[in-house]
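See structure below.
Only one protein chain is missing from this complex, and each of the others stays in its spot.
Showing subunit A:
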Amino acid sequence: MSLKGQYADLKASFSAQPPDLAKSGRLLTQLKLGLIQAGLLLPQGDLNAADLVVAREILEIGAFWSIRTQDVPSFDRYFSQLQTFYTDYATLPPSQHEYPIRGLHLIRLLTQNRIADFHTALESLPAAAVESPFIAHPVNLERWLMEGSYAKVWGARAEAPAAEYGYFVDSLMGTIRNEIASCEETAYESLPLKDAATLLFFTSQSELLVFAQQRGWEVNLTAGTITFAKKGEETMDIPKERIIAASLLYARELEQIV
């Protein structure tokens, strides 16, 4: 079967309602082999623009497909393959899927707490990109996360601009809960169970209890409070080794000077 036929097939099966994920997966594997044979998977030099657009679209479908099947490493692979098309072949007609995919990549970096990579990726986008809702969403999330407005992040769950964003929400919420928990450990001495549940966005007490167990919090069920263990009475130990090493270094340097 020709590449063109498979491509049409893939498009059909992926845009069907509901999409046929298993079949798309099979087709994608075959198409990738075809792309390699045509030298289009990792394009180099001057190639036919129409061919490149098709190759790009196949990879874009692949990226969406991997998120639907919750296969994040596969998404990463598709994304790095797509980067060649987005940056090195800027002469191609812009793809309408570019910003959604870039936005998904940004969210993915956020869920892993790779903030430095997040900003590097963001910096490489043109200024106009930030106005696109697909990019603005992760940018706002990052800003709220950084300043600590976790309630806003929680509220923004429903505002995801594309269906695929929802797949990352769960892991993002996990990240946020851990952030909040670590803040609570230092900021509070004790907290009523009910308030702790609201702060951590838990709807039922049992979920909270499981979470508290994981973090090693003391739960007092009769009084209905959580007590956070203070991490010791911050013992002030003198960093002996460091001071000795530094003094020796000074002595050596001084000797060189004199």
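Observations on the structure shown:
Criterion: contacts are C-beta pairs under 8 Å (C-beta built on N, C-alpha and C of every residue); 3 or more make two chains touch, one makes a residue touch a chain; residues count from 1.
By our rule, contacts and distances are computed from a predicted model.
According to its UniProt record, the chain left out of view corresponds to "PCI domain-containing protein" among "Trafficking protein particle complex subunit 6B", "Elongator complex protein 6", "Ribosomal protein S14p/S29e" or "PCI domain-containing protein". Remark: the omitted chain is touched by one listed residue; of A:Asp9, A:Glu57, A:Asp71 or A:Glu184 this is A:Glu184. Checked against the hidden chain, the listed residues A:Ala8, A:Ala50 or A:Ile115 yield one contact partner: A:Ile115. For subunit A, the residues touching the absent chain in the complete assembly are 87, 115-116, 119-125, 127, 143, 146-152, 179-180, 182-189, 191-192, 195, 199, 236, 238-239, 243, 246, 250, 253, 257.
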